[in-house]
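As you look at this complex, bear in mind that one protein chain is not there, while each of the others sits in place.
After this line comes subunit A, so read on.
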Amino acid sequence: MVYIMFMFLFGLVLGLAAVASNPSPYFAALGLVAVAGMGCGVLVGHGGSFLSLVLFLIYLGGMLVVFAYSAALAAEPYPEGWGSWPVLGVMMAYMVGVCAAAGLFWGGWYEGAWVSADEFAEFSVFRGDIGGVALMYSVGGGVLVMGAWVLLLTLFVVLELTRGLSRGALRAV
């Protein structure tokens, strides 16, 4: 268990460095996928299985896919990945920084559940994440409406920004 958690965390930091090392959007989107996937694994290891599944579905499967398509639309003839020296150089610098930080903060391994749970003998279990979702749809209805309004606003903002095809501010590729 410790080994697989270590692999997930390693993959997370590696993907983080891959995104931050400024490659082409193709490879940066790949790095984001790696980070999100590994992050979900870390979450599972700490007990947040429902949250991890939801994150995988909505973030990876919804938003990141859309982002990857958009990145694919902004195609470059010579995409720069780890094969080109500028990107690899920044990547190496980040790895050195990570090793330095690891050396500084070494020690201790946190193993515990991040999700609180409440039991009523053998009758019911209330988990923090699932119960939270239930509360969001019942008591937290107002914030849900506000969240839906903000999403609609974002839609209008994006549509307004991309209005006009070739005459607009953001030209169609």
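Note that in this section a residue touches a chain if its C-beta (ideal position, glycine included) is under 8 Å from a C-beta of that chain, and two chains touch if they have at least 3 such contacts; residues count from 1.
As a working rule, contacts and distances are computed from a predicted model.
UniProt lists the omitted chain of the complex under the protein name "NADH-ubiquinone oxidoreductase chain 2" (options: "U6 snRNA-associated Sm-like protein LSm1", "NADH-ubiquinone oxidoreductase chain 2", "Acyl carrier protein" or "CCAAT-binding factor domain-containing protein"). Screening A:102, A:125 or A:146 for touch with the missing chain picks out A:146. Against the chain not shown here, subunit A presents residues 143, 146-147, 149-150, 153-154, 156-157, 160-161, 164, 167-170.
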